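Below is one structure, written out as structure tokens; comments come after it.
Omission of a single protein chain aside, the complex is shown with its protein chains in their original locations.
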Amino acid sequence: MIPRYSRPEMTAIWSPENKFRIWFEIEAHATDAQAELGIVPKEAAKAVWERGGFEVERIDEIEREVKHDVIAFLTSLAEHVGDEARFVHQGMTSSDVLDTCLAVQLTQAADILLADIDALLAALKQRALEHKMTVKVGRSHGIHAEPTTFGVTLATFYAEFARNRERLVQARRDVGTCAISGAVGTFANIDPRVEEHVAEKLGLTVEPVSTQVIPRDRHAMFFATLGVIASSVERLATEIRHLQRTEVLEAEEYFSPGQKGSSAMPHKRNPVLTENLTGLARYVRAQVIPAMENVALWHERDISHSSVERMIGPDVTVTLDFALMRLANVVGNLVVYPERMKANLERLGGLIHSQRVLLALTQGGVSREDAYRLVQRNAMKVWEADGKADLLALLKADPEVSAAVSAERLEAMFDLEYHLKHVDTIFARVFGES
Amino acid sequence: MIPRYSRPEMTAIWSPENKFRIWFEIEAHATDAQAELGIVPKEAAKAVWERGGFEVERIDEIEREVKHDVIAFLTSLAEHVGDEARFVHQGMTSSDVLDTCLAVQLTQAADILLADIDALLAALKQRALEHKMTVKVGRSHGIHAEPTTFGVTLATFYAEFARNRERLVQARRDVGTCAISGAVGTFANIDPRVEEHVAEKLGLTVEPVSTQVIPRDRHAMFFATLGVIASSVERLATEIRHLQRTEVLEAEEYFSPGQKGSSAMPHKRNPVLTENLTGLARYVRAQVIPAMENVALWHERDISHSSVERMIGPDVTVTLDFALMRLANVVGNLVVYPERMKANLERLGGLIHSQRVLLALTQGGVSREDAYRLVQRNAMKVWEADGKADLLALLKADPEVSAAVSAERLEAMFDLEYHLKHVDTIFARVFGES
Amino acid sequence: MIPRYSRPEMTAIWSPENKFRIWFEIEAHATDAQAELGIVPKEAAKAVWERGGFEVERIDEIEREVKHDVIAFLTSLAEHVGDEARFVHQGMTSSDVLDTCLAVQLTQAADILLADIDALLAALKQRALEHKMTVKVGRSHGIHAEPTTFGVTLATFYAEFARNRERLVQARRDVGTCAISGAVGTFANIDPRVEEHVAEKLGLTVEPVSTQVIPRDRHAMFFATLGVIASSVERLATEIRHLQRTEVLEAEEYFSPGQKGSSAMPHKRNPVLTENLTGLARYVRAQVIPAMENVALWHERDISHSSVERMIGPDVTVTLDFALMRLANVVGNLVVYPERMKANLERLGGLIHSQRVLLALTQGGVSREDAYRLVQRNAMKVWEADGKADLLALLKADPEVSAAVSAERLEAMFDLEYHLKHVDTIFARVFGES
Partner (left out) sequence: MIPRYSRPEMTAIWSPENKFRIWFEIEAHATDAQAELGIVPKEAAKAVWERGGFEVERIDEIEREVKHDVIAFLTSLAEHVGDEARFVHQGMTSSDVLDTCLAVQLTQAADILLADIDALLAALKQRALEHKMTVKVGRSHGIHAEPTTFGVTLATFYAEFARNRERLVQARRDVGTCAISGAVGTFANIDPRVEEHVAEKLGLTVEPVSTQVIPRDRHAMFFATLGVIASSVERLATEIRHLQRTEVLEAEEYFSPGQKGSSAMPHKRNPVLTENLTGLARYVRAQVIPAMENVALWHERDISHSSVERMIGPDVTVTLDFALMRLANVVGNLVVYPERMKANLERLGGLIHSQRVLLALTQGGVSREDAYRLVQRNAMKVWEADGKADLLALLKADPEVSAAVSAERLEAMFDLEYHLKHVDTIFARVFGES
């Protein structure tokens, strides 16, 4: 995570202010519950809410001395609350605060990421509807295959990010648990009802059984899900990079007046945003591995996960947030060239209709083997002529072909509309409307 | 995946026989649907089911020539079916067969893995109930913290694998889709109702929009989920390895009569199974990265994912299946030493009760700061005496302590039962019963 | 590692026969040294070489019983050698055999990989010389930049694989050590001179200090190096995939007569080999992570690395060997289309010369800022005309441009030869000749 690839909404989640604010709420709600249970005086709970507060600088100062962040926070809090502060944090362990806080931060981050995906979905849907019938060639292996539409292409990304949205909702639920269970998770010094109260107040669920910490399989699953989302970002970014290649140029990132593509070559307009997104995806994805390595903590916990999370927590959420919003903008502003799509489609002298001719031949009684051979030998001539030859003409002139399929039927095989008849079906499946 | 770490149930899924059997079913069901729609003769569909068949060797032989596995399969099939075979596969593309087959194989694999997890859950539950009240020390940072029970420890693993089970159910659903949509996913040459029919017959859902292939975010999510499960395997394996250390020896892998721990040192009994599981977990986890790299295929597809999946499909499912069953056996046969647990617990002269003394002091009016200092200075003496000193005696003799808390109350702070009072709560949360 | 992506030379290294043959040599050489030192009878050493032998099936049979592979091997060996066999393996530990054997296998594998790289380097050099002056456009960001030659492109890969060769030589040296140091590496029961003797006989160096095992940072470095080589494989594969794209088609994988590119579309010729290599590279690269996780073994060793190595040892070396040889063949047989290279180069109406015009303008006294603006505004017109406009003509017609640079000088800026003047320099640097 670096400022260059950060948005303030997400970095704010990882600010000391937000962290200590959440710590404060955890401690205050826990004191409430303790008071309700008669463990601590009701006045103490009231005092925390009324007089409680903290200053980041003061906490830092204390931490430099005691080398323990939660103790530093509690000391600072006590300076505001006064004597009743000694009832705060009673029976709790630092991890109760730290892990529950991380759960809150990760759900806050998930909420922003969900909003990002919504923005991206909106952009994809708008552009998909706009280009529902913008015909272009479909490519497998980078080679022209058969016609499709740019709207269908965008629909595949819409469907993919809709799945990612569901996965993220799931991962948010998985990671959003509260643990207030004491030093080794036995509730020896704190009633389980405190945990239930804090969980409810913070919008979390109760961790059924914790050790000292919330189990890290939850976090591994969360980061793995973000890794999958990043991989989808890469797929869409790669698609656009391909479409912008000089020889293809079917779409282009928006290039503002006055922008410079290259310091040396004034003619350049490069897909730098999507190339950038490709890199960001690599970065986000890589953090899945340490998140998984964090699962196998020793016994009731060791603290090896902590340094990893201090880094990848902000790194991954901030970078992915930035990437998703950048991608939503790229899609929204993408310059599309339908004429180039059409020109490219027609580039290969009708080769894209080879399958239909094959089917016509088999329906005309030719064996699959022979039909394949007949079409292939004519198609290869078109390849070799670099698209300057015309498949239909060659087929008509091939006596073996014309013996099986009439010229009229052959012509019918080259109808573009044929390929578009189920676009409505696909759109209905993906967008729930025809 | 190597025979050493394989079970036949799972390797069978990846056998040529199973693969071609699924291919056959896809083609036969698709031909049925085509016949129902009037695209191909009903006799053709009937012929496929009645006369259809294949031989693995024959397919291999043909593939060596045509260098295309699906064409080889169809040729072999045609040798059985005869002339009607030309109606098979009509309008379909190889990926329709390959990707739908992979979806079936991965759901089959998921079913075995779910059964494995069930076996592991059963073993964990049985041993947890057995040792519900077997007291042992809880350790944070590898250092004695406070008492817990071995049953609670096992309950944390039960809860973790129960979560993993849910995640796998989800991942199975995610990856279990059927695509029969033709060369670039437009259904140009095949009616979407064929896809719907095949999906239903094979227990899959319909892929809303495919390109030539089923989108690989689904597979990435599947393998990421298996990576998380492998990480949980590592956590449980690591726990057992720790418990078996010579100095700890609270539990031990079953060691059969006649077994040899070391070729050189006849006295050795090593936790080799759980060390092995640690390695297997590393292997499974690593495959998440290429699975994620597979997502960003070019345009309507490239085939870079295929070689990866041919390897990690079997590798990951076979190895994880083996690991889960090995782990279930290790847990089921684990030799537990409650006396050693008790002995270790008492090893440190009562240090494990330091928090309660701290709380008693604060309740006795001492500030948190001072209370900490008082307990710590006595605790450090016990550390330095290597557990030969007694914390309770030291505290009683410390005038500052005894001024705040009576000897009687101090003694009450060293009660072991105090730590066990919520074990029932935890078990009720985890196992749904008290 | 699967048969589909394997070559027999490399798989042979990982066969039981080769492994046990190496074990035999280790034991026999060690017994020789022991005899020389007077620890065991000279007859024993002689008997091992003369009567020694093993059968894989017999070893498997014994291992099923004793569950220890080295003990099983020694038992089988004893069945051949007779009574003197009791002097074999004296003072050694299983890991002395296993780890030294792995070192031999990895150096054998490295030798094959070095030969593979040599084959690839030879193919790259031959094609580079062939196309030293085959002009094509250089592309940054997938966008036409400036002219280069296909030979220069191939030279970059030659240089990269030459670096990889050096790295592999280094990694081979790093991993090729012999340890015969006993149960915890102290040589308590075996003289260090035995280790020295075995190392020398097997072409290894002595491990300066082992625990029970050879330290795994060596293996991590080895697999990391293979991961880098795999990444270079991906770069070359990706380059070829790009060149074969329909719209680019400057080069093509060899497509044999009778080959079928697609079961459905007879016109297809797909870069399937290089796509396949892209996937193989992902697979090889991913194994770097578990190899690094293997480093932190507990104390004098745990066995968690073993299962990983049993899998990734063959997986990585076999797959990378296959990939390198496949790549050498692809390069050797690559069909190159110089005319298409030329046609693509000219596609953009001279935009590729924009930098030279920029320099001419600044040399003509125009500020860099203004010069950039002048060139860019004319270049953008060519972009918008999809290459149908001509940059030179536009510049000549631009009064601000012609005020600074004469038409004659402008024309000179569009000279292709200008870009080729240092190709000799580059070739001399890379291939050591001009």
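Per-chain numbering from 1; labels A, B and C assigned in written order.
The working rule: a contact is a pair of C-beta atoms (placed from the backbone, for glycine too) under 8 Å apart; a residue touches a chain by one contact, two chains touch by 3 or more.
These figures come from a predicted structure and were not determined experimentally.
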{"item": "Contact with the hidden chain (one of A:Gly52, A:Gly138 or A:Pro290)", "value": "A:Pro290"}
{"item": "Selected residue (touches chain absent from view) among B:Asn164, B:Gln244 or B:Ser307", "value": "B:Gln244"}
{"item": "Residue of B:Thr75, B:Gln90, B:Ser140 or B:Asn164 touching the missing chain in the full complex", "value": "B:Ser140"}
{"item": "Chain not shown: contacting residue from C:Arg285, C:Arg310 or C:Arg326", "value": "C:Arg285"}
{"item": "Which residue of B:Thr31, B:Thr211, B:Ser262 or B:Gln287 touches the chain not shown here", "value": "B:Ser262"}
{"item": "Touching residues (missing chain, whole complex) on subunit A", "value": "1-2, 4-5, 66-68, 70-71, 74, 89, 92-94, 182-183, 189, 241, 258-260, 262-265, 270, 272, 275-276, 278-280, 282-283, 285-287, 289-290, 293-294, 298, 302-308, 310-312, 314-315, 319"}
{"item": "Interface with the undisplayed chain - residues on subunit B", "value": "139-146, 241-242, 244-249, 260-262, 264-272, 275, 289, 293, 340, 344, 347-348, 351-352, 354-355, 358, 372, 375-376, 379-380, 382-383, 386, 391"}
{"item": "Absent chain, residues of subunit C that touch it", "value": "74, 78, 86, 90-91, 138-142, 145-148, 152-153, 155-156, 159-160, 163-164, 167, 170, 174, 182-189, 192, 206, 208-212, 215, 217-218, 220-221, 224-225, 227-228, 230-232, 234-235, 237-239, 242, 278, 281, 285-286, 288-289, 292-293, 295-303, 355-356, 359, 362, 367-369, 418-423, 425-426, 429-430"}
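Convention: only the chains that are shown with their structure count from here on.
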{"item": "Geometric centre distance via CA averages, subunit C-subunit B, whole Å", "value": "33"}
{"item": "Multi-partner residues of subunit A (each touching 2 or more other chains)", "value": "139-142, 145-146, 242, 289, 293, 355"}
